[in-house]
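Yeah, one chain of the complex is gone here, protein chain that is, but the others are all in their spots.
And now, chain A:
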Amino acid sequence: MKLLDSRYGGLLLLAAGLLLLPWLAGNAYLLDVANRIAINAIIAVGLNLLIGYAGQISLGHAGFLGLGAYASAILCGSYDWPAWLALLSAAAGVALLAFLVARPILRLKGHYLAMATLGLGMIVSLVLSNESALTGGPDGMAVPGLVLFGWEPQGERAWYWIFATLLLLAIWLAQNLIDSPLGRALRAVHGSEVAARVAGVDTTACKVQVFVISAVFAAIAGSLSAHYTGFVTPGQASFLHSVELVTMVVIGGMASTYGAVLGAALMTLLPQLLSGLEDYEMLVFGLILMVSMIVLPQGLLPGLRGWLQTRRAA
């Protein structure tokens, strides 16, 4: 636990774990699960900056993910763009969109912000299902493989290294932001918005920056996951998916980067483990969420940490 608190301790620990994993669980199915966990974890780490640190809710982040995924699908599939250019353009486009909508949206508070981001996500999701000529409509569309300067990752293992590296990079960037004056200002906004503003913090600008960063994380994860799975559907941009992403952050532990990773892992694994239960899957899923929120309201990782500390003290 102490290691997790130091600056690079957690990152090194995770890197070691990620290095060992393919040897411990090397079959394609498990690696595929690991890859999907990593994709979700990248998004959750970004979203945690917004929810956990900036104290802002977004119910539309699947929209950014969807935009990233479809940008790669359309630009590479229909226009033969190189994958890296499509990915970077998607990221830049989403950054711009997030920036433009952020100012008016982030001026809103609480429920209004939730509604505004929800609306944004819905618009994206609607456009993706309705513009059939471009997007393939509700059926979705196929995405060509990722070709990076002549190299194409083949199979789950090659992709695993890409996602593992990106997850570490995402965590590093997030931690840099958190440990900075900007991160402190964000946490201050959470603690007392008026105090932060009087101290000179341009709270709107801070929130905008974090909103943009978290949207870009989602867009990049979306782009890559589109190449990885080879298919995109409008469901990826749906409200339900947005809620799932928020749940990862909340269940893992708000304002805890590794909590977000843990939350992403759980939310990806649980449906796999519960799939045998067929009709009752959603029910059990909901129950687990409810119970964990009642027992560990701060989220899993902070909650467990607190529990360990009190046990050690006792």
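The working rule: a contact is a pair of C-beta atoms (placed from the backbone, for glycine too) under 8 Å apart; a residue touches a chain by one contact, two chains touch by 3 or more; residues count from 1.
By our rule, contacts and distances are computed from a predicted model.
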Could you check which of "Amino acid/amide ABC transporter ATP-binding protein 1 (HAAT family)", "Fe-S cluster assembly ATPase SufC", "Anaerobic sulfite reductase subunit AsrA" or "ABC-2 type transport system permease protein" matches the UniProt name for the chain that's left out?
-> "Amino acid/amide ABC transporter ATP-binding protein 1 (HAAT family)"
Filtering A:86, A:128, A:196 or A:246 for touch with the omitted chain leaves A:196
Where the complex has a chain not shown, which of A:182, A:243 or A:296 is the residue touching it?
-> A:182
In the complete complex, which positions of chain A touch the hidden chain?
-> 173, 176-177, 179-182, 184-185, 187-188, 190-192, 194-203, 209, 213, 255
